[in-house]
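Not every chain is included here, but those present sit where they belong.
Just so it is clear, A, B and C label the chains in written order, and each chain counts residues from 1 on its own.
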Amino acid sequence: MKAAVIVFPGSNREHDVVDALNRASGSKPQLVWHGEGTLPKADLIVLPGGFSYGDYLRTGAIAAHSPIMREVKARADKGTPVIGICNGFQVLCESGLLPGVLLRNAALKFICRNVDLKVENSDSLFTRRYNPGDVLSVPVAHGDGNYFADNETLDRLEGEGRVAFRYCTAEGAVTAEGNANGSARNIAGIFNARKNVLGMMPHPENATDPRLGSTSGKPLFDAIAEALA
Amino acid sequence: MTTTYPNDLMGLSREEYDRVLAIMGREPSHTELGIFSVMWSEHCSYKSSKKWLKTLPTTGPRVICGPGENAGVVDIGEGQAVIFKMESHNHPSYIEPYQGAATGVGGILRDVFTMGARPIANLNALRFGDPSHPKTRHLVAGVVAGIGGYGNCVGVPTVGGETNFHASYNGNCLVNAMTVGIARADRIFYSAAAGPGNPVVYVGAKTGRDGIHGATMASAEFNEDAEEKRPTVQVGDPFTEKLLIEACLELMETDAIVAIQDMGAAGLTSSSVEMAGKGNLGIELNLDLVPMREEAMSAYEIMLSESQERMLMVLKPDRQELAQRIFDKYELDCVTIGTLTTTGRLVLKRNGKVEADMPVQPISEQAPQYDRPHMATPRKPQIDAKDVKAVDAATALTKLMGCPDLASRRWIWEQYDYLVRGHTVQRPGGDAAVVRLPDSQKGLALVVDCTPRYCVADPEMGGMQAVVETWRNITAVGGLPIAITDNMNFGNPERPEIMGQFVGCIDGMRRACEALDYPVVSGNVSLYNETNGQAILPAPVIGGVGLIADIDRTASIGFKAAGEDIIVIGETLGHLGASLYLREIAGSEDGAPPAIDLAAERHNGDLVRRLITEGKVTACHDLSDGGLLVGLAEMALAGNLGAMLSLPNMLVPMHAFLFGEDQGRYIVTTTDGAHLLQTIRGEGIAAMKVGTTGGPALTGLPGAPISLASLRQAHERWLPQFMSAADAA
Amino acid sequence: MKARVHITLKSGVLDPQGKAIAHALGSLGFAGVDDVRQGKFIEIKLTEQDRGKAEAAVKQMCEKLLANTVIENYTVELVG
């Protein structure tokens, strides 16, 4: 498997995801600096977490307009799998690859802790090693993870099975209590229509080693490795 | 001839000005005087503290570089070194908590990566005023957001820290930040300039009129008109810092750099003077070439600006282009602003005019040094437990677990990204953070600690205790403590009683470091922490670093399984003087703090570490604030598992037994208590079984069981509730 | 020439910051605050001297980067 992890100025979780992919697939993804002329051939494109351009103006906004994102869009349109985690999700939304936007957390504070996530749809390259209804423990680390879209968009996402994960309680209840950041309908991650693009706020790459507290994220990387082997 | 003194001596005394005249042989220019003023400020020259700092042990078989450079460097084997330091940003944080704390983090990061290290962890030690003081909430909110705002953005996990509240910090909060980095032991970068003719290169953010005279401000007391004295506040730009880290580390992979130094306090002045001074060279700068973001800046302003995210380097002449290419990639300025000379003089030009021409060496070598009068703190009486109000265990425990100094800090650490980089094995909330080293089974145990109420009662014991507590915390996770950094926060050193606190604390620290083979490799001093003559409780904050040989052989504080034996290691004598019980329950801050037996500390700790690495214990926690019952409650909450206590025959009153703060103690759990007791006692160390894990409560004490649910509520509720009124601010 | 750009959230879009400010004002004892909305105010110094061209350019900047038109409105005003 050849994966390309795109590094923007201010990205900071690129090595975390490189390690997770490496552990799952046995091959080390390539780090691609945003300013490098062209995107190398890749079976998977990753937009990692961090604070691209300091998250100034709006999270992900400036990175979304960087030239390399045109290339990412073109590849995604042709079917190349793309995963955006945290800041990567914000970039995907700002660039129009995914609908909606990530607003400031409802409590207005940065939040770093393990949250419970309910798997909504396992019918994708990324989620097929889970079962719908599985409850995962995965960390979040963000200040702007409050997913917002208008009702029409939300209905469409739900109707088309494009909600990947929702915040929930430890028992799997999708309630306000289990909502980590105020996201509309507890949404933590979504797909594009073709389900080759996944954006999610939590960090599965930080949940792949029992020593670090959880292995809930491992099946996601195993699934990717298996599908793209 | 009589000297006419300028109206504004910029904080220098008349005697110091006389010394300037002697060095210069003429009256200094405005710019030259500014340079003397910042270089001779307390903050940069350590003029009140140096004599005493020199008494600390700073060497050891692992020490690669002790105090004197930007940060300390310690060998951790396999060609790797750990580089770390702590620094204060007390005054700026009081004036503007968010930016003050944020730029404090930025500054300490630069001290560490300037030596070639990749920063892998941050910690912070915070002290705020009484919770009921009108400013406290605002300061807590701003400082915590600032530390998170900066650290989260640069992608360095904030893995630990400590927070205290006490009225003595009402007008003077303390914000101490520590950074830990990793480097190749044979690729350490130093600040001594070399090679006359070599280019002096400025990299990073542009210079503005930020924080001019910040170093002098950090050396002055606050008074009523502090609000008036606000200099332009420095604003941090963590995004630029992140790029600066990556660019510097990338350049450090090449052979381009001869010397490098961050621009911290006193900016371009201290970096250029220190680099040239250490290399015994002169330096000539054309200030017109300095990247500036404001118009018409004078030489004085450029030299004294404390704009953030800047570094100064000496490069090999044929490597300028290489450096340029790397900094271009990160879209950062990289400009040659001068050259090294053989003249031994600092020469500054601005608009074709020489604005300063002064000898470099005397600026540091002839800086004033004071042996300030110091008065020992009078001994406090020993408190007899029988004279201290006894309260039933459940009431006292619940109150203590929810008191400001013991309540959960979750509200704080959840605002810090403690996971980024993917190596955080033990998160905030335990005795010490544990961070794995990339591609290795090894790890580091990291902690900051200090107990100011002990320091004020008995500076020597307090200084000693701060060192010992970090040592114990590292030991409790299974780490081998290898070295410390310190941050000495005190009041006005011109007062003999304050200077006496300083001298006492240093002496206690020295004795502890010597006894534990635990050298001081870097540090920082912050004096004049006073408002209207009211000094803070002295806080010699210690940052400890420990080495973990195998991250799969560590311990954490939570009870692991029901039915395990709970054993207390070390002697329990029921010392209540200067304890939290005395303060929170009996309402008194009196009494001598607990005594420390350094030999016993070492003996007990070495055994505990061995038990952990040999896999003989299932959980471990050291005992400190609040004593035995608080320690048990913390282990129970962390493991979400209660305990049936069966207390042995006590020779002291129950409340002293349960809440006394005797030192040198640990609680461990094990599946085979009898065997473990035998092992421990075989070493000549006191140990007793106090109960068995299990159930949803702490039972076995007189009175009703104390449910974990109610303890958790008391413990978790206080801080969020206190802060909720400030959420939006 | 200087442009003053106001960027505000469309009505119907959640404004966590505005809500929190309103709440905080209430707890600080300010009565009679019915609603608070927080937006951005961006000042841009331009070399362009022609008003029309400047305005067109700034509008484009808003469309392309400064505003997220899914959730935000913007207005452009030229001064000097």
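Everything that follows uses one rule, which is that a contact is a pair of C-beta atoms (placed from the backbone, for glycine too) under 8 Å apart; a residue touches a chain by one contact, two chains touch by 3 or more.
Note that the structure is predicted; figures quoted are calculated from it, not measured.
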Query raised in the report: Per chain type, how many copies make up the whole complex in this structure file?
Result: A x1, B x1, C x2
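Rule of thumb we're sticking to: only the chains that are shown with their structure count from here on.
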Query raised in the report: Cα centroid separation between subunit A and subunit C, in whole Å?
Result: 29
Query raised in the report: What is the distance, in whole Å, between the centres of subunit B and subunit C, each centre taken as the mean of its C-alpha atoms?
Result: 41
Report task. Let me have the rounded angstrom distance from the C-alpha centre of subunit A over to the C-alpha centre of subunit B, please. Result -> 36
Report summary line: Residues of subunit A that touch two or more other chains sit at 108
Query - Sites on subunit B at which at least two other chains make contact - result: 727-728
Query raised in the report: Across the complex, what residues on subunit B touch subunit A?
Result: 145, 148-149, 152-155, 237-240, 242-243, 329-331, 413-425, 427, 436, 551-552, 727-728
**Report entry** Touching residues (chain side subunit A, partner subunit B) in the complex
**Finding:** 9-10, 12-13, 15-16, 19-20, 33, 35, 49-51, 53-56, 107-113, 139, 141, 143, 203, 205-206, 209, 211-213
Report summary line: Counting only contacts in the complex, subunit A reaches subunit C at residues 57-58, 61-62, 65, 94, 100-101, 103-106, 108, 146, 148, 150, 182
